[in-house]
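Some notes on the structure that comes next.
Only one protein chain is missing from this complex, and each of the others stays in its spot.
As written, the chain order gives the labels A and B, with residue 1 at the start of each chain.
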């Protein structure tokens, strides 16, 4: 299997995101449609049901550096959220979050967003007190 | 689950010690194998429902859902068996030869793309209506001597090397490949959906590994036979050229004469750039050569909406909104001149007829080109289209259409139920309503178990779905006539 280079991989992800082929519980798109390097992305996660996140929409920024997808992107919550894997001052998802720590080339931004959503729904996290809706980091 | 699928694994592949006695026997064995597979599939079809209920592995839910659940598992198991049988048909076997080529591809293209009908292809090759899958040479040098060329051909493998480093299967457990089931490998704490996904992943990983094992087995026996033949060949030489004194090898390995005849006058396929023995298949429209391995790759585009340019910047169009009956798929075009309905013709070689239905390749002796004018006696070459080798294209198209019909019916159902004013509206399972294949997605929106909805609204929804389905069904029937060419 050949390695799809960064840019073509990001174009694939962009197309999937634009056409809405992915799951409905998260979405992502290019932050600046003029950016030929396709570095900055916006993401949203719909809070999982049966948790304190239910019906909330979380905004995130995703930065795919020049070594993506060999290296994981940098992910930062824009909406305020109380989760152990999220830095409570910057909103940044810590690099020891399992998906980032055990990053694989086959992973995509969608993998990451879905895993973060799962993280919100774990028994340990779903009942965590959350900041007021609408607040940002 | 019984020992039925287990037999498949034991019998073929791992310790394949079947003596490859003769052509007819081997093709017979194959035929038997095919029959066995079908009958096994059939047996499973009829028994598994009973088995599943008896084994009671899912008794906690209501009987009705148990039946529907197990029947779904059964079909996926059937699909897996069919896939495995297909993969087995793609193993290059050294005793299945025609005119010096094989009945399965060398492996220039990925396994996933080898979705042609193997039975059709094998039959066409055996009947000499399609060039066999020859083992390609990466390069050919005019200056090679006979001995050099034979040495190179001797070193050719049956199949290209498999890509062992597939990241996809890295961490996937495959368990004991001899065991037919691998349910014990699936993490039962996962959600049903995740379990299904894991199941599919393990299946693919196992099949990948099995394919390698099957082919390696075949390669090994190929190598053993080659070594044996070389020893016998040395002996044979000491007997002189007299064939009657030659020890009977009974193997399907080509003589040096055959190898030389095959490869000294080959040429390059204009698509894969690999060097193959002549004669090639030729495009009917523009008489361009194409090797069989490339030919089986040419197929219809997947079902799509007309003039769907797949423009990446188009606003996302929801396929739900389009009429499923508009889905089309055109026959493949000629890769060289873009003429519609790509088809090829093949004139089998005149100077050799070996392998299945011909003389044994190990007694082939090259004769100087026969000068007789055989052209007039040659039967007209038959024409093979891209659709011939993938006869299932129409089923595929119709499947995709009905998938869209179902999806839009679901969407309609969700849409209508969302519009109903009563927030406690329950969407009870529509199982009792025949002919409306409502999938789980549409019912998963249910919130309250209490049916507080008034009957009229409920009925309206069902009626709307039924009408929509009926309508689309009718349209499909009439459209089929115009879109699908017979």
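The working rule: contacts are C-beta pairs under 8 Å (C-beta built on N, C-alpha and C of every residue); 3 or more make two chains touch, one makes a residue touch a chain.
The rule is short, and it goes like this: contacts and distances are computed from a predicted model.
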Identity of the absent chain, which is to be given by its UniProt protein name, from "DML1/Misato tubulin domain-containing protein", "Small ribosomal subunit protein mS29", "E2 ubiquitin-conjugating enzyme" or "Meckel syndrome type 1 protein": "E2 ubiquitin-conjugating enzyme"
Contact partner of the left-out chain, one of B:109, B:144 or B:182: B:109
Absent chain, residues of chain A that touch it: 1-5, 7-8, 11, 14, 30, 33-34, 36, 38
Residues belonging to chain B that touch the chain removed from view: 107-110, 113, 136, 138-139, 160-164, 270-274, 288, 294, 297-298, 301, 309-313, 333, 335-336, 338
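The rule we apply is simple: only the chains that are shown with their structure count from here on.
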Centroid distance [mean C-alpha coordinates] between chain B and chain A, Å: 37
